[in-house]
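Of the protein chains in this complex, all but one are displayed in their positions.
Take a look at chain A:
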Amino acid sequence: MNGVQRLGRWIGDHLVLFGGLLVVAYMFTPIAVVMLMSFNDNSRSRNIYAFRGFTLDNWTNVCGPNGMCEAVARSVGIGLAATIAATILGTLAAFALVRHSFVGRSAMNTLIFLPMASPEIVMGSSLLALFVATGNSGRLGLVTIFIAHVMFCLSFVVVTVKARLAGLDRNLEQAAMDLYASEAVTFWKVTFPLVLPGIAAAALLSFSLSFDDFIITNLNAGQTVTFPMFVWGVAQRGVPMQVNVIGTIMFLISLLIVVGNMLATRRKPAAA
């Protein structure tokens, strides 16, 4: 009986882990395909849905497809601007929510939660309705995209920074004050460095949300083309393989940042 039970438990233990690894494989298959296709030689065939042979051409001639690199640059610019704005506004709001009392706090919490719980198509059409109603339908472009991106990144920043701030040991700040540090010095020497990893994570999340957004952007972009809009456009006609190069580069950069961050925090466990 005991042996059977032990066998059952061993299978149970490893079955779950094995299942988890299968799910990870499911999540990574498309990325592996993106990487593989970035080396696909489709110069002789219009059928893009097959691997035709190995080539480095897509990597050496990334900007070949008309308008793609311009779209990538535009998306990076919008992403950086929206990230900076959303991170600043969101961090201030997180401090207000965790450290200060004010009237309307629970209403504010709801206002921050709602954008994360609304379908993008509804938020996008609402914003478009506002721009049209205020007579700005002719001015859709970079500015309206920026407004939209800050709006939907903001909530994610607040939630991420708030979590970090709430988990902070306030004794550390108390100790600094006991040692005659002024409030400002305590903030910049103790509080801020401790919250910084949360702010960095929030900024990274913001940038990827902004860079990747299609549904809201597409409704509010006017004639401006971002990278996801470029991909959507070519998806109807025939996808240039260079799109996969951009996907691979994005993946590698983010992996580098995340892994680098992991190693850095491991080396200094006190800061974690």
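FYI, a residue touches a chain if its C-beta (ideal position, glycine included) is under 8 Å from a C-beta of that chain, and two chains touch if they have at least 3 such contacts; residues count from 1.
As a convention for this text, contacts and distances are computed from a predicted model.
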| item | value |
| --- | --- |
| Chain left out of the displayed complex - its UniProt protein name, from "4Fe-4S dicluster domain-containing protein", "Cytochrome c-type biogenesis protein H TPR domain-containing protein", "XdhC/CoxI family protein" or "Putrescine transport system permease protein PotH" | "Putrescine transport system permease protein PotH" |
| Touch criterion as defined above, residue of A:L56, A:M116, A:A175 or A:A264 at the omitted chain | A:M116 |
| Which of A:L56, A:A73 or A:V258 contacts the chain that the document leaves out | A:V258 |
| Residue ranges of chain A at the interface with the undisplayed chain | 9, 12-13, 16-17, 19-21, 23-24, 26-31, 33-34, 37, 48-50, 88-90, 92-93, 95-97, 99-102, 108, 110-123, 125-130, 132-133, 137, 147-148, 150-151, 154-155, 158, 205, 208, 211-212, 214-215, 218-219, 227-228, 231-232, 235, 239, 243-244, 246-248, 250-251, 253-255, 258-259, 262 |
